[in-house]
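Note that this complex is displayed minus one protein chain, with the remaining chains in position.
Now for chain A:
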Amino acid sequence: MSRGGRGGGFGGRGGRQNIPGVSQFGDDIKPDYSVTELFPPNPPPVQSSLTKEERAMVSRFRSHRDKIHTGPFYTVLAPRTKGTTEDPFNNISRYSEKYQRKPRKAPKLDSRPYVVNFFPEELHATLGVEKTEDGKIRKKTLVVTQLDELLDMVDEDGMEDKEDEKEDKEEEDKGVESEQDPDQLTDDDEGDYNAEQYFSGGDDMSDVGGDDDDAGFY
């Protein structure tokens, strides 16, 4: 925490009134010109042992975090490039990948009802608010699986499938990335033959531009 505290103490501080090396404290103190050790031994502090209460708290925190991670709102960035520069040993497709937990690249928003009033108008379309013919907002029920871990995975998949069918109708305004159908082949499996993958990658890049250029507009 206080690495280099003693050594840097006199030189580094107060650039305003004192010339480096000359003490500001008067004549009775001789500045120390000797070479100080660059990394003086500094034993790290040791954490005191965990109490029961702390363990309980952390385990709650972890399980809570895990629930969010498996839930609909946790998203990771799609890997930008899948080129030859990456590790050829570890980055190959494997059979076991089909068991892997697939992180979402976009949040699954239509899995739950929203209080629409709380969102700005421009996001209403994104919420997936569907209006029935008579202008009322169709009600959605909270997906049970995100509340309870009592239901097993098979059930969850089944439910998602049902929903996916529903979603197919509104496919146009939903992004390609929001689909996480376990039965479909994903990007990883398609490998090099998926031209669209590159295309969408390029799409991303079109936004990139120079940072300075962008800043000019705003």
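What we mean here is this: a contact is a pair of C-beta atoms (placed from the backbone, for glycine too) under 8 Å apart; a residue touches a chain by one contact, two chains touch by 3 or more; residues count from 1.
Just so it is clear, contacts and distances are computed from a predicted model.
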Chain left out of the displayed complex - its UniProt protein name, from "WD repeat-containing protein 72-like", "tRNA (Guanine-N(7)-)-methyltransferase non-catalytic subunit wuho", "DNA-directed RNA polymerase III subunit RPC3" or "Polynucleotide 5'-hydroxyl-kinase GRC3": "DNA-directed RNA polymerase III subunit RPC3"
Chain A, residues in touch with the chain not shown (by the definition above): 1-2, 5-6, 9-10, 12-13, 17-18, 24-27, 29, 45, 47, 50, 53-65, 67-69, 71, 73-77, 90, 96, 99-101, 103-107, 109, 112-115, 117-123, 126-127, 141-144, 146-153, 155, 175, 177-178, 203-204, 207-208, 214, 217-218
